[in-house]
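Only one protein chain is missing from this complex, and each of the others stays in its spot.
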Amino acid sequence: MSESLDLYQDAIKQMAAAAHGHGQLQSASGEAKLNNPLCGDRVYMQVALAGGRIAAIAHQTKGCLLCKAAASLLGARAVGLDISAIAGTTSALEALLREQAPVPPDWPELAMFLPAHAYPSRHKCTLLPFRALQAALRQAGAAQ
Amino acid sequence: MSESLDLYQDAIKQMAAAAHGHGQLQSASGEAKLNNPLCGDRVYMQVALAGGRIAAIAHQTKGCLLCKAAASLLGARAVGLDISAIAGTTSALEALLREQAPVPPDWPELAMFLPAHAYPSRHKCTLLPFRALQAALRQAGAAQ
Amino acid sequence: MSEASRLRAEFPLLAANPGLHYLDSAATAQIHRTALDAVAHHETHRRANVLRGSHRLAEAADQAFDSARRSVARFLNARSADEVIFTSGATAALNLVAQAFGATLQPGDRVLISLAEHHSNFVPWQMLRDRAGIALDILPVGVNGELDLAALPQLVTDRTRLIAVTQCSNVTGAWTDVAAIVAAARAVDARVLLDGAQAVQHGPQDVQALGVDFYAFSGHKAFAPNGIGVLWGRAGVLASMPPFLGGGGMIDEVTAEKSSWAEPPRRFEAGTPPIAQAVGLAAALDWMMALDWATIHAREARLCQQMIDGLQRIPGLRLLGPEASVRRAPIVSFDIAGLHPHDVCQVLDHHGLALRGGHHCAQPLLAALGVDTCSRASLALYNDEADVAACLDAVAAAVATLT
Partner (left out) sequence: MSEASRLRAEFPLLAANPGLHYLDSAATAQIHRTALDAVAHHETHRRANVLRGSHRLAEAADQAFDSARRSVARFLNARSADEVIFTSGATAALNLVAQAFGATLQPGDRVLISLAEHHSNFVPWQMLRDRAGIALDILPVGVNGELDLAALPQLVTDRTRLIAVTQCSNVTGAWTDVAAIVAAARAVDARVLLDGAQAVQHGPQDVQALGVDFYAFSGHKAFAPNGIGVLWGRAGVLASMPPFLGGGGMIDEVTAEKSSWAEPPRRFEAGTPPIAQAVGLAAALDWMMALDWATIHAREARLCQQMIDGLQRIPGLRLLGPEASVRRAPIVSFDIAGLHPHDVCQVLDHHGLALRGGHHCAQPLLAALGVDTCSRASLALYNDEADVAACLDAVAAAVATLT
């Protein structure tokens, strides 16, 4: 009980507070609403595509710090990427949560989620924005 | 396991085999079919009344030895009795099964059911013909 | 040793976790050792199927099961053990009523529930509405989540056949004014179902004094095994209902063409019932019946007040639930501005506290209270001052950690 709770390191709190990408797009190519019925987390994710790549992203996120930090990270980093890059990063995050797989070099920020490995019930919260983005991209019809 | 099983004393087997009252009445004042869904025992009981007393009784009984012995005992003894006498004997049999209450002096044959005290799952089988007779009497409209 | 620590020592999980402050009894109360021992003893000495016994084990299992039914009847002060139906839990009990009593309703009949219901006493009625063409009315709640009894007169009509409400909210702890509900129902000859899930861990109940027609609860919230629950129903009402599930044990006779049904309670207990769990439940209820509830209630109320007073001092924290004047169970839910309950409860866990954060299966109530989720501390007879103090410290720590 005395070890510190590194789940809530400053990186997470700052990323969540920054709320990169929070808002709404005027015209989206695709969007998705996902929720986690067990905890009430909700993500509304929109993307605009240009040439198969994300040109703009916006989200409205109700959730815990992990969920908000993940959404904010996508808000900061997703522009310019295509659906397969997002799929790869989502898998990397899953593996990192599940089995402490290495942090992908191009997404060093994912390291902030490593302590969540110890809390399986929080994995879904963390992944929810990534899943929502994938769903929005699929809705936009972005071919893999 | 070596003590003998006094549940199946000769008195029971003989009473069951005698099947007193087995058959059907030409014209009954009342009748009832009762069954025990858990074991499949079935009693079809008919009575004819005269002056508020049982003038004739007949039954068709599918059941275990206890059930058959009880039906046969009623076939042998019920004629001439009224509904309240039957109610009294039924209660006496219940008490005897439940808590080894004394055998009523006017129904010494009930003693044969005393060993069933130790087997609560058999109490219903034993009582079924008595319950069927009571139901038949009620159907005959015999006032208490 | 304090009374609470003496009690605490009787709970295997709490005894095995001396550092744990368990404040999640509204979700699941810890099992009392007498219940756990009863399950092991039954499985080791009397395990057999029931109701068709023709060997001594089966006979012993039958007797243990019947005796468990009588214990439940005593716990509820039911008129007869034949009014006690064993189910797999409160949710199954509530669905049983929605389906079997529901089958006796006509299109246009009305059922009244409240906005404060747990999903288990909400969704079955929506499903019945959609299936059977009945109308579902919903009693609103006030700003603190208490049932708005002033709305009863408009909502209880000649077509109202059933009022189904919780005895105690799993979010706010508010006890329902059951007498008012029963009076309103009786005026139109409607039946009353009480969801007692949150009540049973706070002592024996008296269904006759409550005056209701159905009462549902779960074993796991009564210091007993899970996988077992009870529906109590008034004999006459049960007798008028068709079966819920079909299967072994609930029939009178089955033929290829059609089947007929056993009398209650067996009519509503299809299949092999949860036998060892019923025996465990009886052990827990028998143990509860021997306790001094006046003392326990006084302690629960005192601790609840300490919790409320302490939480109120935390900046940004909003308490959900009734005014001080309303009788409440020791359940305290709260929302801290800007913090998500899952994060709060995670930090609390880090400090050795078990609290639950989320929607608590009461989304309509939370929506009425203006929140999506909240954190909840729920107290039971094994909690003491140290649990409350630890909780208050840890909530303060959580605010510091998370902001």
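For this structure, a couple of remarks:
Per-chain residue numbering starts at 1, and chain names A, B and C are given in the order in which the chains are listed.
Here is the rule we use: contacts are C-beta pairs under 8 Å (C-beta built on N, C-alpha and C of every residue); 3 or more make two chains touch, one makes a residue touch a chain.
Every value quoted in this text rests on a predicted model; they were computed, and no experiment measured them.
Of the chains on view, those touched by the hidden chain across the whole complex are A, B, C. Contact with the omitted chain, checked across C:A9, C:A81, C:A235 or C:A270, is made by C:A270. Screening C:A256, C:A290 or C:A324 for touch with the missing chain picks out C:A256. In the complete complex, the hidden chain is touched by one of A:A11, A:L38, A:A55 or A:A95, namely A:L38. Seen across the whole complex, the unshown chain contacts chain B at 1, 5, 7-8, 13, 38-40, 42, 62-66, 119, 122, 125.
Where chain A meets the chain that is not shown, the touching residues are 35, 37-39, 119-121.
Not every partner is drawn; the one left out touches chain C at residues 12-13, 16-17, 20, 22, 24, 27-28, 30-31, 36, 39-40, 43-45, 47-49, 52, 54-58, 88-92, 94-95, 98, 115, 118-120, 122-127, 138, 218, 220, 225-228, 243, 245-251, 253-256, 258-259, 270-277, 341-342, 345-346, 348-349, 353-358, 360-361, 363-364, 367.
Definition applied: only the chains that are shown with their structure count from here on.
Because contacts link the chains only in sequence, without closing, their graph is best described as a line. Between chain A and chain C the centroid-to-centroid distance comes to 38 Å (mean Cα coordinates, whole Å). Centres computed as Cα averages put chain A at a distance of 77 Å from chain B.
Between the CA-based centres of chain B and chain C the separation comes to 45 Å, rounded to the whole angstrom.
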